[in-house]
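Below you'll find the structure I mean.
Every protein chain but one is kept in place in this view of the complex.
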Amino acid sequence: MPGNSFGIAFRYTTWGESHGPAIGCVIDGVPPRIPLTESEIQVYLDKRRPGGSRFTSQRREADQVRILSGVFDGQTTGTPLALEIENTDSRSKDYEENREKFRPGHADYTYWQKYGIRDHRGGGRSSARETAMRVAAGAVARKVLHHVLGDGVTVRGALIQMGPHKIDRDNWDWATVEANPFWCPDATAAKAWEKHLDAVRKAGSSLGAMIEVVATGIPVGLGEPVYDKLDADLAKALMSINAVKAVEIGAGIEAAALTGEENADEMRMDGDSVRFLSNKAGGILGGLSTGQDIVARFAVKPTSSILTPRRTADIHGDETEIVTKGRHDPCVGIRAVPVGEAMMAIVLADHVLRHRGAASSGAVRVGQY
Amino acid sequence: MPGNSFGIAFRYTTWGESHGPAIGCVIDGVPPRIPLTESEIQVYLDKRRPGGSRFTSQRREADQVRILSGVFDGQTTGTPLALEIENTDSRSKDYEENREKFRPGHADYTYWQKYGIRDHRGGGRSSARETAMRVAAGAVARKVLHHVLGDGVTVRGALIQMGPHKIDRDNWDWATVEANPFWCPDATAAKAWEKHLDAVRKAGSSLGAMIEVVATGIPVGLGEPVYDKLDADLAKALMSINAVKAVEIGAGIEAAALTGEENADEMRMDGDSVRFLSNKAGGILGGLSTGQDIVARFAVKPTSSILTPRRTADIHGDETEIVTKGRHDPCVGIRAVPVGEAMMAIVLADHVLRHRGAASSGAVRVGQY
Amino acid sequence: MPGNSFGIAFRYTTWGESHGPAIGCVIDGVPPRIPLTESEIQVYLDKRRPGGSRFTSQRREADQVRILSGVFDGQTTGTPLALEIENTDSRSKDYEENREKFRPGHADYTYWQKYGIRDHRGGGRSSARETAMRVAAGAVARKVLHHVLGDGVTVRGALIQMGPHKIDRDNWDWATVEANPFWCPDATAAKAWEKHLDAVRKAGSSLGAMIEVVATGIPVGLGEPVYDKLDADLAKALMSINAVKAVEIGAGIEAAALTGEENADEMRMDGDSVRFLSNKAGGILGGLSTGQDIVARFAVKPTSSILTPRRTADIHGDETEIVTKGRHDPCVGIRAVPVGEAMMAIVLADHVLRHRGAASSGAVRVGQY
Partner (left out) sequence: MPGNSFGIAFRYTTWGESHGPAIGCVIDGVPPRIPLTESEIQVYLDKRRPGGSRFTSQRREADQVRILSGVFDGQTTGTPLALEIENTDSRSKDYEENREKFRPGHADYTYWQKYGIRDHRGGGRSSARETAMRVAAGAVARKVLHHVLGDGVTVRGALIQMGPHKIDRDNWDWATVEANPFWCPDATAAKAWEKHLDAVRKAGSSLGAMIEVVATGIPVGLGEPVYDKLDADLAKALMSINAVKAVEIGAGIEAAALTGEENADEMRMDGDSVRFLSNKAGGILGGLSTGQDIVARFAVKPTSSILTPRRTADIHGDETEIVTKGRHDPCVGIRAVPVGEAMMAIVLADHVLRHRGAASSGAVRVGQY
């Protein structure tokens, strides 16, 4: 049964395999009369694109996005947007050697068992290449957020842990994030990570990572209890990203170790508005946004494609060994940063439109009937 | 927009407020000819019911479930099941004092802002009382799992951390889980926790907790990439439970600190079947079940209703203080154990039926094709 | 797979069998702060209720509706409404005789083949008794329409043909509709129908019928092309009513025989507003409302339960004859009038909320961003 769509009011569907002729998505539910150009989407694709530094896959994709429908005279028309990217640098023969082997930590075995057929080239549909279309859809979601909520909204992400190495949160600087190849907010940590990751890369190994995504300027009241809560949808959106193994909201796992006094955020008034004295909730209470920053984190497992020989089986039921050559990211968590941002933007845009309808316009204060 | 349903093929919708006349749910998509009685559902409701020990809320609800439709001659008919429980011990006046105040850590403020009206009695719709219907739906989901996959399937949960106190996993014994009021799998820890929680309870404070849920006997291939992955749906299902702040699959957050060699589970053959040498994946690769145990964990924040006075605001925009009396769980994580089990059973039943259709069982005569 | 829900933004799910303990529905997506009482729903249930005249089934149901959730202090809260009606006059033994026979024209054979089990009493789930909950949901939908669009909205239905006997449209008078037992808008026809139907009833036979439903006061722009067009959703809603075999919009089938000049409605200006010179379109162009009256018609087949012996088969594969006694409507089309109105109100409320979101309020002019 279908599983390639996400969202209810801002609904998008992705298609395409890693080594097929193209990948693409259709976004249905974008309100009309939002100015939109290909270059506004391209900015975000360029952030995710492989080949940007020695710390990401050396596959060189232009990732040039085309808008094939839904925009007329430079504005959205309320009809579906079709976005498409050609695959240009797919070296399918790199994958011939392991065509019949199940790569450990990958979807090879499970896809084979579920479908009885799989496009083995570069992971086919299960490749992280699909996340390019998440980023493209995320760029459109940002436009929707700005259209409805105004320019004050930001959705930003950062790498806060690489392998066992965490940042020092006291050093957090959003400006730093754009200034190093890791999207790391701590300049000191970023420097140290260069050495760490170089060593890991040369050893043919890989590292996991932890990403934090934060949205500001979100009004009170987004979310649809009791199942489509804002945090529940964020959890699904982030967990659906390739290689993600955990999602936290606000205090996250740490909340388990706290007392009620430590955890519940107290409130004071700030003129006419409620002001919270802390944000353990991560900006979400009862599944609804509180007006504070929305804060989520997610853990990305280390790249499973490594040079160390691993024990595995093949499609004939024989035991074998595998070494995964090809062009791989030593830490996929790095490129997961723009993807995590995109998914948060998508979830927020979806809930804004669920609450207000496509008729939303101008700087609307969500949360007031 | 509607948010009170969950699932695609096994789809249920809950309704009801904490202090309304009743709560209930409708389950649509249950295959026909599954034997089902009220007492089979009651078993699980009794596990979640308040008032069972001094460590849970002293509200005394019989939580007696009635099946109002969808069963004929002791079997499901393929039509919607309506389940209903009357509310019998709701002391609404306990809540009068704080009617206009926003309880910190609760949904009071956000519901008020979103809807402009709220049933303040016992939290209304945002009360954990709603989880009774999750447990009821979960009991039906278990029947579906057994019907389609056989009796080998189990879905079980345990409390593995209370406040800062973790179990020793070497002591894990599923039999122990049923033998203490915490659903703790470590008898030694359970003993220590009694004292801890008694102290917390008497101090009018509360503790967070960590729960682990495990399903066995699940075949390869459940899940619908790339958005309705099994882990993505589990993350949503568990995060949608009241007070949950984090969800992990398999290695979870720990995966961020591992190398590729440590993380990817190797494979060998076991006769005709693939056997994994470890389960860092938590039984899910590429969003599909691997045939191993499905392992998820979630963090529950400490009960926000505590006796310590807290700073807050009210609906008039005035600053005030609040003390939450009433009958509350000192650690809501305890009663979240059967709820977490139920949500996992629901997600699995939903994906089994998405994969196989309602026609899935040989016992069923369905249009003969 | 689930099929017992209707609507996207105003979404309701019905449950219950003809002779079960109760029937009910859950409505999710109702905006908050709409005043709502049980008696406002009861008015419409009373229109559909059996036993009102000798021209409908003699089953005597009080059809007393209860609101079990979603209303607080007399207003909707934005949480799901649960509505419930007890079954009080079900004579199940009337159906014992034909328990194993397939009644021609009924769902007996197909339900048996699909599900392998069926509640035979009064048709079980396939009984038109389910339409009581459509009427209840329709009453709530009307409240939503008035809440968002103002009091100018009306949704009304009339019986325009009974068996071969059609009304004279020149005699159309909405006041007459409420003044005869057929909801017939033509007083002369209504008089003649009394005799016709009396004869048919006494002969143990039955008649088909044609119903017209009309909504006024609907703004331009409702509908979501290209699949959830307003007319497409109306067609589904009306065709889903028991015994309906055809649905027309505007000129309907007659449009097939027209030329382009005859069919396309011309436009003039009326102050600032466009005015159409005719309404062959039935108020819908390109799947969107035009601002004119929305006009739909549907054909209801004659009641299949008749006294004439009919050839059929039974569940054992034996040929047999059947005579359907019990209490039946000689023309089910009569009671389909309030059901058709309800379905149109539901479709309109759903599309209003899809367009404007639950945040809609006051007298909003849909169709302007």
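Letters A, B and C mark the chains as written, and numbering starts fresh at 1 in each.
Everything that follows uses one rule, which is that a residue touches a chain if its C-beta (ideal position, glycine included) is under 8 Å from a C-beta of that chain, and two chains touch if they have at least 3 such contacts.
Values in this document were obtained by computation on a predicted structure and should not be read as measured data.
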Identified contact with the non-displayed chain, of C:53, C:88 or C:240: C:240
Contacting the left-out chain in the complete assembly, out of C:14, C:56 or C:69: C:14
Touching residues on subunit C - with respect to the absent chain: 1-6, 8-9, 14, 102, 104-107, 109-111, 113-114, 125-126, 130, 161, 163-164, 200, 205-210, 220-221, 223-229, 231-240, 244-269, 272, 274, 277, 280-282, 285-291, 299-306, 308, 310-313, 317-319, 333, 354-355, 367-369
Residue numbers in subunit A that touch the chain omitted from display: 1-5, 8-9, 11, 13-17, 20-24, 26, 28-29, 32-33, 66, 68-70, 72-73, 75, 77-82, 113-119, 124-125, 353, 357-358
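The rule is simple: only the chains that are shown with their structure count from here on.
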Gap in Å, rounded to a whole number, between the CA centres of subunit B and subunit A: 26
Whole-Å gap between the CA centroids of subunit B and subunit C: 38
Rounded Å distance, subunit A centre to subunit C centre (Cα mean): 45
Multi-chain contact sites of subunit B, meaning residues that touch two or more partners: 1-5, 8-9, 14, 114-116, 125
